[in-house]
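Removed: one protein chain of the complex. Kept in place: all other protein chains.
Showing chain A:
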Amino acid sequence: MFPTPIQKAPPWVRMAYPLLLPIALIVWLLPLIGVAVTSVRPVADLAAGNYFGLPSGFAGVENYTAVFRDSPIGLYILNSFKVTVPTVIGAVALSCLSGFALAVYRFRGGTVLFFLFVAGNFIPFQILMVPVRDLTLSMGLYDTVTGLVLFHVAFQTGFCTLFMRNFIVGLPFALIEAARVEGVSEWRIFRFVVLPLMRPAIAALSVLIFTFVWNDYFWATVLVQGQQAMPVTAGLYSLNGQWVAAWHLVSAGSLVAALPPVAMFFLMQRHFIAGLTLGATKG
(Lines give C-alpha, C1' and ligand atoms only; values in the text may rest on other atoms or scores of the structure.)
Protein backbone atom coordinates (compact mmCIF):
# COMPACT_ATOMS: atom_id res chain seq x y z
CA MET A 1 0.00 0.00 0.00
CA PHE A 2 1.23 3.42 -0.90
CA PRO A 3 0.84 5.92 0.63
CA THR A 4 1.04 4.45 4.13
CA PRO A 5 -2.41 3.31 5.24
CA ILE A 6 -4.04 5.91 7.36
CA GLN A 7 -4.52 3.40 10.16
CA LYS A 8 -0.77 3.32 10.73
CA ALA A 9 -0.27 7.06 10.52
CA PRO A 10 0.35 9.28 13.54
CA PRO A 11 -2.79 10.09 15.51
CA TRP A 12 -3.14 13.66 14.29
CA VAL A 13 -3.19 12.50 10.69
CA ARG A 14 -5.76 9.91 11.58
CA MET A 15 -7.91 12.61 13.11
CA ALA A 16 -7.42 15.07 10.28
CA TYR A 17 -8.04 12.79 7.33
CA PRO A 18 -11.76 12.16 7.76
CA LEU A 19 -12.22 15.88 8.24
CA LEU A 20 -10.14 16.76 5.24
CA LEU A 21 -11.94 14.40 2.89
CA PRO A 22 -15.32 16.14 2.81
CA ILE A 23 -13.65 19.56 2.70
CA ALA A 24 -11.57 18.57 -0.30
CA LEU A 25 -14.63 17.12 -1.96
CA ILE A 26 -16.64 20.27 -1.47
CA VAL A 27 -13.86 22.43 -2.88
CA TRP A 28 -13.50 20.07 -5.83
CA LEU A 29 -17.19 20.10 -6.62
CA LEU A 30 -17.74 23.73 -5.72
CA PRO A 31 -18.69 24.85 -9.24
CA LEU A 32 -21.14 22.00 -9.52
CA ILE A 33 -22.66 22.66 -6.14
CA GLY A 34 -23.00 26.30 -7.03
CA VAL A 35 -24.92 25.41 -10.16
CA ALA A 36 -27.11 22.92 -8.34
CA VAL A 37 -28.03 25.54 -5.77
CA THR A 38 -28.67 28.12 -8.45
CA SER A 39 -30.98 25.77 -10.28
CA VAL A 40 -33.38 25.71 -7.34
CA ARG A 41 -33.15 29.39 -6.57
CA PRO A 42 -36.27 31.50 -7.07
CA VAL A 43 -35.98 34.23 -9.71
CA ALA A 44 -36.52 36.85 -7.04
CA ASP A 45 -33.23 35.88 -5.42
CA LEU A 46 -31.30 36.57 -8.57
CA ALA A 47 -33.05 39.87 -9.06
CA ALA A 48 -32.25 40.86 -5.51
CA GLY A 49 -28.59 40.02 -5.91
CA ASN A 50 -28.71 37.02 -3.62
CA TYR A 51 -26.33 34.83 -5.58
CA PHE A 52 -24.46 32.97 -2.91
CA GLY A 53 -26.52 33.00 0.22
CA LEU A 54 -29.05 30.35 0.99
CA PRO A 55 -31.91 30.42 -1.46
CA SER A 56 -34.85 32.27 0.02
CA GLY A 57 -37.08 29.41 -0.98
CA PHE A 58 -37.11 26.22 -2.94
CA ALA A 59 -38.07 26.90 -6.53
CA GLY A 60 -36.70 23.73 -7.99
CA VAL A 61 -40.04 22.52 -9.24
CA GLU A 62 -40.87 25.81 -10.95
CA ASN A 63 -37.45 26.23 -12.51
CA TYR A 64 -37.30 22.74 -13.90
CA THR A 65 -40.85 22.80 -15.22
CA ALA A 66 -40.07 26.17 -16.77
CA VAL A 67 -37.10 24.66 -18.55
CA PHE A 68 -39.20 21.88 -20.01
CA ARG A 69 -42.21 24.03 -20.79
CA ASP A 70 -40.52 27.05 -22.33
CA SER A 71 -37.83 25.34 -24.33
CA PRO A 72 -37.55 22.36 -26.65
CA ILE A 73 -35.13 20.67 -24.27
CA GLY A 74 -37.39 17.65 -24.06
CA LEU A 75 -37.05 17.25 -27.82
CA TYR A 76 -33.29 17.76 -27.62
CA ILE A 77 -32.97 15.04 -25.02
CA LEU A 78 -35.07 12.71 -27.09
CA ASN A 79 -32.80 13.44 -30.06
CA SER A 80 -29.77 12.71 -27.96
CA PHE A 81 -31.20 9.33 -27.11
CA LYS A 82 -32.04 8.72 -30.75
CA VAL A 83 -28.45 9.40 -31.66
CA THR A 84 -26.79 7.69 -28.75
CA VAL A 85 -28.61 4.39 -28.48
CA PRO A 86 -28.27 3.23 -32.12
CA THR A 87 -24.65 4.36 -32.11
CA VAL A 88 -23.85 2.28 -29.07
CA ILE A 89 -25.54 -0.78 -30.54
CA GLY A 90 -23.99 -0.33 -33.97
CA ALA A 91 -20.46 0.43 -32.85
CA VAL A 92 -20.35 -2.32 -30.26
CA ALA A 93 -21.76 -4.94 -32.63
CA LEU A 94 -19.37 -4.05 -35.42
CA SER A 95 -16.38 -3.93 -33.14
CA CYS A 96 -17.16 -7.35 -31.64
CA LEU A 97 -16.76 -8.77 -35.12
CA SER A 98 -13.76 -6.76 -36.20
CA GLY A 99 -12.06 -7.15 -32.84
CA PHE A 100 -12.54 -10.90 -33.05
CA ALA A 101 -11.12 -10.98 -36.56
CA LEU A 102 -8.07 -8.93 -35.61
CA ALA A 103 -7.40 -10.88 -32.45
CA VAL A 104 -7.88 -14.43 -33.69
CA TYR A 105 -6.75 -14.48 -37.28
CA ARG A 106 -3.33 -13.61 -38.53
CA PHE A 107 -3.81 -12.12 -41.94
CA ARG A 108 -1.85 -9.83 -44.14
CA GLY A 109 -2.43 -6.24 -43.40
CA GLY A 110 -3.97 -7.12 -40.07
CA THR A 111 -1.41 -5.08 -38.16
CA VAL A 112 -1.71 -2.18 -40.58
CA LEU A 113 -5.45 -2.21 -40.15
CA PHE A 114 -5.07 -2.28 -36.42
CA PHE A 115 -2.76 0.72 -36.47
CA LEU A 116 -5.08 2.61 -38.76
CA PHE A 117 -7.81 2.12 -36.21
CA VAL A 118 -5.63 3.30 -33.39
CA ALA A 119 -4.36 6.33 -35.25
CA GLY A 120 -7.82 7.14 -36.52
CA ASN A 121 -8.97 7.30 -32.97
CA PHE A 122 -6.66 10.15 -32.09
CA ILE A 123 -6.85 12.41 -35.09
CA PRO A 124 -8.32 15.86 -34.67
CA PHE A 125 -11.98 15.97 -35.66
CA GLN A 126 -11.36 19.14 -37.55
CA ILE A 127 -9.58 17.44 -40.37
CA LEU A 128 -12.64 15.34 -40.96
CA MET A 129 -15.05 18.17 -40.66
CA VAL A 130 -15.29 19.56 -44.18
CA PRO A 131 -15.35 16.26 -46.08
CA VAL A 132 -17.71 14.54 -43.66
CA ARG A 133 -20.08 17.45 -43.83
CA ASP A 134 -20.04 17.31 -47.62
CA LEU A 135 -20.56 13.59 -47.60
CA THR A 136 -23.50 13.92 -45.26
CA LEU A 137 -24.95 16.71 -47.37
CA SER A 138 -24.62 14.74 -50.56
CA MET A 139 -26.32 11.73 -49.01
CA GLY A 140 -29.16 13.99 -48.01
CA LEU A 141 -28.58 13.21 -44.36
CA TYR A 142 -27.53 16.67 -43.29
CA ASP A 143 -29.59 17.86 -40.38
CA THR A 144 -30.89 14.40 -39.56
CA VAL A 145 -30.36 12.04 -36.69
CA THR A 146 -29.32 9.30 -39.10
CA GLY A 147 -26.43 11.37 -40.41
CA LEU A 148 -25.07 11.81 -36.92
CA VAL A 149 -25.52 8.14 -36.06
CA LEU A 150 -23.70 6.99 -39.18
CA PHE A 151 -20.73 9.16 -38.48
CA HIS A 152 -20.55 8.28 -34.80
CA VAL A 153 -20.75 4.57 -35.52
CA ALA A 154 -17.97 4.85 -38.07
CA PHE A 155 -15.75 6.90 -35.83
CA GLN A 156 -16.33 5.04 -32.59
CA THR A 157 -15.78 1.68 -34.25
CA GLY A 158 -12.08 2.50 -34.35
CA PHE A 159 -11.83 2.89 -30.62
CA CYS A 160 -14.14 -0.04 -29.96
CA THR A 161 -12.16 -2.35 -32.19
CA LEU A 162 -8.96 -1.49 -30.39
CA PHE A 163 -10.67 -2.16 -27.11
CA MET A 164 -12.27 -5.43 -28.18
CA ARG A 165 -9.14 -6.74 -29.79
CA ASN A 166 -7.14 -6.17 -26.64
CA PHE A 167 -9.80 -7.87 -24.63
CA ILE A 168 -10.08 -10.91 -26.87
CA VAL A 169 -6.30 -11.29 -27.05
CA GLY A 170 -6.38 -11.60 -23.27
CA LEU A 171 -8.83 -14.49 -23.39
CA PRO A 172 -7.44 -18.03 -23.25
CA PHE A 173 -6.75 -18.96 -26.84
CA ALA A 174 -6.83 -22.64 -25.93
CA LEU A 175 -10.61 -22.43 -25.74
CA ILE A 176 -10.82 -21.48 -29.40
CA GLU A 177 -8.30 -24.13 -30.36
CA ALA A 178 -10.26 -26.75 -28.48
CA ALA A 179 -13.47 -25.77 -30.23
CA ARG A 180 -11.72 -25.91 -33.60
CA VAL A 181 -10.45 -29.39 -32.89
CA GLU A 182 -14.01 -30.38 -32.12
CA GLY A 183 -14.92 -29.16 -35.57
CA VAL A 184 -17.04 -26.21 -34.50
CA SER A 185 -17.49 -23.66 -37.27
CA GLU A 186 -15.77 -20.30 -36.86
CA TRP A 187 -19.04 -18.44 -36.68
CA ARG A 188 -20.30 -20.72 -33.93
CA ILE A 189 -17.03 -20.34 -32.07
CA PHE A 190 -17.54 -16.62 -32.13
CA ARG A 191 -21.17 -16.90 -31.19
CA PHE A 192 -20.99 -19.50 -28.43
CA VAL A 193 -17.43 -19.45 -27.13
CA VAL A 194 -16.09 -15.94 -27.48
CA LEU A 195 -19.18 -13.80 -27.30
CA PRO A 196 -20.28 -14.98 -23.84
CA LEU A 197 -16.80 -14.26 -22.50
CA MET A 198 -16.92 -10.77 -23.93
CA ARG A 199 -19.82 -9.67 -21.83
CA PRO A 200 -17.79 -7.49 -19.44
CA ALA A 201 -16.08 -5.79 -22.36
CA ILE A 202 -19.39 -5.17 -24.08
CA ALA A 203 -20.82 -3.65 -20.94
CA ALA A 204 -17.79 -1.43 -20.40
CA LEU A 205 -17.76 -0.25 -23.99
CA SER A 206 -21.44 0.47 -24.10
CA VAL A 207 -21.24 2.74 -21.09
CA LEU A 208 -18.19 4.52 -22.44
CA ILE A 209 -19.58 5.06 -25.90
CA PHE A 210 -22.86 6.19 -24.46
CA THR A 211 -21.07 8.89 -22.52
CA PHE A 212 -18.81 9.93 -25.39
CA VAL A 213 -21.58 10.23 -27.89
CA TRP A 214 -24.00 11.86 -25.52
CA ASN A 215 -21.42 14.48 -24.66
CA ASP A 216 -20.36 15.12 -28.23
CA TYR A 217 -20.78 18.72 -29.15
CA PHE A 218 -18.59 19.29 -32.15
CA TRP A 219 -20.40 17.02 -34.58
CA ALA A 220 -23.73 18.08 -33.28
CA THR A 221 -22.91 21.61 -34.39
CA VAL A 222 -21.32 20.59 -37.66
CA LEU A 223 -23.87 18.11 -38.93
CA VAL A 224 -27.07 19.55 -37.54
CA GLN A 225 -28.63 22.92 -37.86
CA GLY A 226 -32.31 22.74 -37.15
CA GLN A 227 -34.12 21.99 -33.95
CA GLN A 228 -35.70 18.75 -35.02
CA ALA A 229 -32.46 16.77 -34.98
CA MET A 230 -30.40 18.71 -32.49
CA PRO A 231 -28.96 16.76 -29.56
CA VAL A 232 -29.05 18.25 -26.14
CA THR A 233 -25.44 19.48 -26.04
CA ALA A 234 -25.85 21.74 -29.03
CA GLY A 235 -29.37 22.56 -27.93
CA LEU A 236 -28.15 23.72 -24.57
CA TYR A 237 -25.73 26.05 -26.23
CA SER A 238 -28.39 27.70 -28.32
CA LEU A 239 -30.67 27.93 -25.30
CA ASN A 240 -27.87 29.60 -23.42
CA GLY A 241 -28.08 32.36 -25.99
CA GLN A 242 -31.78 32.80 -25.36
CA TRP A 243 -31.60 32.73 -21.60
CA VAL A 244 -29.09 35.48 -21.22
CA ALA A 245 -28.31 35.78 -17.54
CA ALA A 246 -31.30 33.65 -16.57
CA TRP A 247 -28.87 31.54 -14.65
CA HIS A 248 -31.47 29.61 -12.74
CA LEU A 249 -32.78 28.26 -16.05
CA VAL A 250 -29.34 27.69 -17.54
CA SER A 251 -28.24 25.73 -14.51
CA ALA A 252 -31.40 23.67 -14.42
CA GLY A 253 -31.03 22.91 -18.11
CA SER A 254 -27.38 21.96 -17.72
CA LEU A 255 -28.17 19.57 -14.94
CA VAL A 256 -30.93 17.95 -16.94
CA ALA A 257 -28.59 17.49 -19.88
CA ALA A 258 -25.86 16.05 -17.68
CA LEU A 259 -28.16 13.62 -15.96
CA PRO A 260 -28.30 10.62 -18.33
CA PRO A 261 -24.54 10.00 -18.53
CA VAL A 262 -24.22 10.62 -14.83
CA ALA A 263 -26.95 8.11 -14.08
CA MET A 264 -25.28 5.69 -16.44
CA PHE A 265 -22.00 6.20 -14.65
CA PHE A 266 -23.34 5.54 -11.22
CA LEU A 267 -25.30 2.50 -12.32
CA MET A 268 -22.45 0.95 -14.23
CA GLN A 269 -19.53 2.41 -12.35
CA ARG A 270 -17.47 -0.73 -12.22
CA HIS A 271 -17.68 -1.30 -15.97
CA PHE A 272 -17.11 2.34 -16.74
CA ILE A 273 -13.87 2.53 -14.83
CA ALA A 274 -12.72 -0.84 -16.09
CA GLY A 275 -13.21 0.46 -19.62
CA LEU A 276 -11.44 3.74 -19.10
CA THR A 277 -8.45 2.29 -17.36
CA LEU A 278 -7.93 -0.60 -19.71
CA GLY A 279 -4.28 -0.53 -20.56
CA ALA A 280 -3.38 1.61 -17.58
CA THR A 281 -2.32 -1.41 -15.58
CA LYS A 282 -0.57 -3.61 -18.03
CA GLY A 283 1.93 -2.75 -20.69
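Please note the rule applied: contacts are C-beta pairs under 8 Å (C-beta built on N, C-alpha and C of every residue); 3 or more make two chains touch, one makes a residue touch a chain; residues count from 1.
Criterion: contacts and distances are computed from a predicted model.
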Name per UniProt, for the chain absent here [options: "Symporter YodF", "Sugar ABC transporter permease", "Sarcosine oxidase subunit alpha family protein" or "Protocatechuate 4,5-dioxygenase, beta chain"]: "Sugar ABC transporter permease"
Option from A:V61, A:I127 or A:A174 whose C-beta touches the chain left out: A:I127
Absent-chain contact - pick from A:F58, A:F173, A:F192 or A:Y237: A:Y237
Interface residues of chain A (partner: the chain not displayed): 1-3, 5-6, 17-18, 21, 24-25, 28-32, 34-35, 38, 46, 49, 51-52, 94, 98, 111, 113, 115-120, 122-135, 150-151, 153-155, 157-158, 211, 214-215, 217-218, 221-222, 233-234, 236-237, 240, 247, 250-251, 254-255, 257-258, 261-262, 264-266, 269, 273, 276-277, 279-283
